[in-house]
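Only a single protein chain was left out; the remaining protein chains are all shown in position.
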Amino acid sequence: MTAPAGDAVGPLLELDHLRMLFPVREAGGKRAHVHAVDDVSVAVGEGETLGLVGESGCGKTTLARCAVRLLKPTAGTVRFGGHDITSLGPRSLRPYRAQMQIVFQDPQGSLNPRKRVGQIIGAGLRLAGGGRGDDGRVGRLLNQVGLAPEHANRFPHEFSGGQRQRIGVARALAVNPRLIVLDEPVSALDVSIQAQVINLLDDLQEELGLSYIFVAHDLSVVRHVSDRIAVMYLGKVVELSPAEELYNRPVHPYTLSLLAAIPVPDPRLSRSRARHAVRGELPSPIDPPGGCRYHTRCPAATDLCRQVEPPLTVYPGGHQAACHHPLNVSSADIAAAVRSPASSRSAGPDLPAAPGPSASDLRESAAR
Amino acid sequence: MTALLEVEHLRVSFRTEEGVLQAVDDVSFSLGRGELLGIVGESGSGKSVTAMTLLGLTRGPNANISGRALLGDLDLVAASEHRLEHVRGRRVAMVFQDPMTALNPVQRVGDQIVEQVRAHEPVGRREAMDRAVALLDRVGIPRARQRARSYPHEFSGGMRQRVMIAMALSCSPEILIADEPTTALDVTTQAQILAEIKTLREQTGVGVLLITHDLGVIAEVADRVVVMYAGRVVEQGSVEEIFYDPRHPYTWGLLGSAPRLDKPRPERLPTIPGSPPSLLHPPLGCRFAPRCAWRFEACSSEPDLKSDGPEAGDHLGRCWLGLGTARERRVVGGTIGLPVRAPAGASRRPGDETAP
Partner (left out) sequence: MGRFLLRRLASAAVVLFTVSVLTFLIFEVIPNGNPALRLAGRTATPANIAAVEKAYGFNKPVYVQYLKTMEEVFTGRIVSYAQNLNVVSQLRQDLPVTASLVLGAAVVWLVLGIVLGLTAGLHAGGPIDKAITVLNFLGISAPSFVIGYVLIYLLSFKLHVFPSSGYVGLSDPLGWADHLVMPWFSLAILYTGIYSQVLRASVVDTLSEDHVRTAKAKGLSRRRVLVHHVLRTSLIPIVSLSGLDIAAVLGGSAIIIEVVFNLPGIGNYASQAIGALDVPPVLVITLFGAFAVVIFSTVADILYAALDPRIRATGSR
């Protein structure tokens, strides 16, 4: 579907050991920080889609916003097209703004209800120096997203959720970006409409050579569009894998439980599966657990997991995971494994010594 | 099994500035003891309005409600506010979609449960609080006695939903209505809550009406299913019938567009072209026809909801297609679904995926 992860050309977007901390005042009056993103390194190549998946509080939205500099990271670097844009001020960021766009989750809230659709889409054009005679361009953009040029005269509330999302995409396209961040773009839509918007995004990527960062809380949504998928938990990347492989061969126990938690629309299948719901509650991102952050809920946690943070390890085939007892890897994989440069600086030095339990063993011990 | 709840020809419309909005149009179903009935549909299908009407929550000067909803021999549609106050929270309890806004933000959680208990039973404050603590414990909230003194914002989303469930069960209702109880929650939390609902049903025999747009949820917990579209029931039957022998093209579309992680990735995501119709001016004839790949002349008049014959029993469908034809046409590329009408790459043109 798309170009491979950008080693050949140099990645379009590089996030290096990114940290984003938000100060917060605790009940007792102490100063504390929410570790929204804690030492994350990912890259997106030209024409590639990176899926970013995780549950509430994992930091995916924060990471996506740092990537397009809607937020200024607390530490680490953001490089776009080879240029370091981490600390640039608003004026210096301007030339980059057109190249990286964002489409938001809420189709209702992200469009100004008092402006006509044509104005909303055209605003970006004007700011990028498009000039006035660009009604033709707005009409062409509307066509590109599957709407009609006449729709430019209507207001957002006259459209359905799916159509509003298309308008949001058209707005992002207006300035000819190279990268679009899609922050849960279909979560608020009905399932049958989700597919329409995803198909549209797919087509646009092929036609325009766009790169995407597709943020979602649900693994089933990103499957279709992603080349690689990163799974996040409590501010860290726990697994990074070529798309289809994540579903066939999850390596990190959290990924396995995410997959297992997704209900299957097939009664016999879903009722015969050994269901194991993830135990426990998400720990507080203000005071995350030591060692491996997932250890409080992992059925296979050992003392090592409780004490030492596992490094992000690269297995043959480009599949990366941060776990001391990885699933679905053979001894040969373990022997050939290398520490990833994207690994957290706080992670321990040792790579996994042996494969972890099998997926079915894990499920059994979880069910107990 | 005598039905706990019998809904007959329920119709709900609202008078708005732009005209009359027919939200629910002739909906009938029944719920048996200990049964979990799933009502599935997308936005605008009328499923939430149906649920809220059962508790009289849609009544108002601009609402027009007709039909019957028999709880035993009490008709909930015709009952007075006063009588309904005795049903709400006591015989029929409801859990809403977003627990953050559904719970009173300035009242302690334990007090909210106590309030409900004392509204229906002559119980002292201490005893009511004991009951509240026991309930919170039962739904899996750790350190229940302490946590009963916390406010809703001090809980996570999943815990808040458990609190709502505890509150709903506080007076041992006969029926629990859950309106999209897991939509606002993470996948892993959703799994926990669904497991909770299943367990509670087994333990107490409460009848559950579960409203959702997620077919996966239905597959996991429902015994019987009602599929709604544009305010009408288009198909209903047992969960096996709906998933393995669906009769209505909308159901095929829903099944086809539901993501399947257990199957290989399709070339192009199946979808239902177009969008749901306006409830202010619903199309004449079959309401799904404008989006249906198999519409034909008969579809210009609305089909009745009926079964296919004596063996089909309670499996009803609202479609003109004969059973044999339906069974043939619903399979697309080896699975049940709707055909993608346009070839890949051309689908962005108006009129294809975005039908009228």
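The chains carry the letters A and B, assigned in the order they are written, with residues numbered from 1 in each.
The criterion applied here is as follows: a contact is a pair of C-beta atoms (placed from the backbone, for glycine too) under 8 Å apart; a residue touches a chain by one contact, two chains touch by 3 or more.
None of the values given here were measured: they were computed from a predicted structure.
Student: Could you tell me which of B:R15, B:H86 or B:R143 touches the chain that is not displayed?
Tutor: In the full complex, the listed residue that touches the missing chain is B:H86.
Student: Using the document's definition of touch, tell me which of B:T16, B:N104, B:Q146 or B:T199 contacts the absent chain.
Tutor: Looking across B:T16, B:N104, B:Q146 or B:T199, the contact with the absent chain belongs to B:N104.
Student: Which parts of chain B face the unshown chain closely enough to count as touching?
Tutor: 55, 57, 81, 84-90, 93-94, 96, 98, 101-106, 115-116, 119-120, 151, 153-154, 164, 167
We take it that only the chains that are shown with their structure count from here on.
Student: If you average the Cα atoms of chain A and of chain B to get two centres, how far apart are those centres in Å?
Tutor: 30
Student: State the interface residues of chain B toward chain A in the complex, per the touch definition above.
Tutor: Touching chain A from chain B are residues 42-43, 156-159, 186-192, 194-195, 213-220, 222, 239-240, 243, 253-255, 257-262, 265-266, 268-273, 275-276, 345, 347-350, 352-354.
Student: Residue numbers of chain A touching chain B in their complex, please.
Tutor: Touch list, chain A to chain B: 55-56, 143-148, 160-163, 166, 190-196, 198-200, 202-203, 206, 217-221, 223-224, 244, 247, 257-271, 275, 277-278, 281-282.
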